[in-house]
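Every protein chain but one is kept in place in this view of the complex.
== chain A ==
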Amino acid sequence: MNLIALPAVQCSQPALVWHGVTHQIGRTVILDDLTLEVPAGGILALVGPSGCGKTTLLSMAAGLLVPGRGRVETDAGHVASMFQDSRLLPWRRARDNAAFGLRCLGVPRRTRLETAQRLLESLGLAPEDGDKFPHQLSGGMRQRVALARALAIAPDLLLLDEPFNALDTLLRRDLQDLVRNAVTERGMTAVFVTHDLTEAIRVCDRLAVMSGPPGRVAFTTAFSLAADLRDDASVLAGLRSLWAEPAVVEALGGTLPQRRRGAA
């Protein structure tokens, strides 16, 4: 039970802040005056039901979307993203895809391809896989290439939008560990959007549960036990204590809060 602790006192400058952001599509309000801080370092998991505006928040952080009201503040120099689908360029080899971010930064061809190849191999691809085109790779390999593309530019802020949804459980765990290790080793900040509470508890340092639409932050917490020390038992314990929180149940329980409460 000591997995969940009260949020620690913020001592460092936040890496990313959404200040009273609002977003509307037509008449549907996706986000209404939402404020959330992402402290520097570690992974913040954003968990919520579909349609609660998780992806919208990430799009704002990535600079793809300007909030209708409010503002997004970040001091991150390099921002990288991973998406649900790998979004690789079908006409480029895996190595060139992994080097895409570096190409955008103007890194010379040889250097960037060497970096990309090294990263691909460190993420579990065979050396010859660098020469393959995306359609020759499996879904898990494509997501590894997408992760390599994100890590190659040494981002200060890594945005992950349900990146492992399409993968089976074992592959998912593999890639969760890879992301976790990369964030720890490089000391960067990551926002990990998922609808899967178990996945969130497995990888994150801090957790924000959203409800909606319109999206708002229903519950936040931080984990005292380092993520790489969490085994299945502690993840399960964390899951149990989260389901004991009425705010979490209300946000994620959906249409059957009574049954959910009974189960927890």
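To be clear about the criterion, a contact is a pair of C-beta atoms (placed from the backbone, for glycine too) under 8 Å apart; a residue touches a chain by one contact, two chains touch by 3 or more; residues count from 1.
The definition used in the following text is that contacts and distances are computed from a predicted model.
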Options "Dibenzothiophene desulfurase", "NitT/TauT family transport system permease protein", "Molybdopterin-dependent oxidoreductase" or "Peptidase M48 domain-containing protein": UniProt name of the undisplayed chain: "NitT/TauT family transport system permease protein"
Option touching the unshown chain, where A:V29, A:V79, A:A154 or A:L239 are the choices: A:V79
Touch criterion as defined above, residue of A:L64, A:A226 or A:A244 at the omitted chain: A:L64
Omitted-chain contact residue, chosen from A:P39, A:P67, A:G101 or A:G253: A:G101
Touch list for chain A against the chain that is not drawn: 62-64, 79-81, 83, 85, 87, 89-92, 100-101, 103-106, 126, 129, 132-141, 149, 153, 159, 171
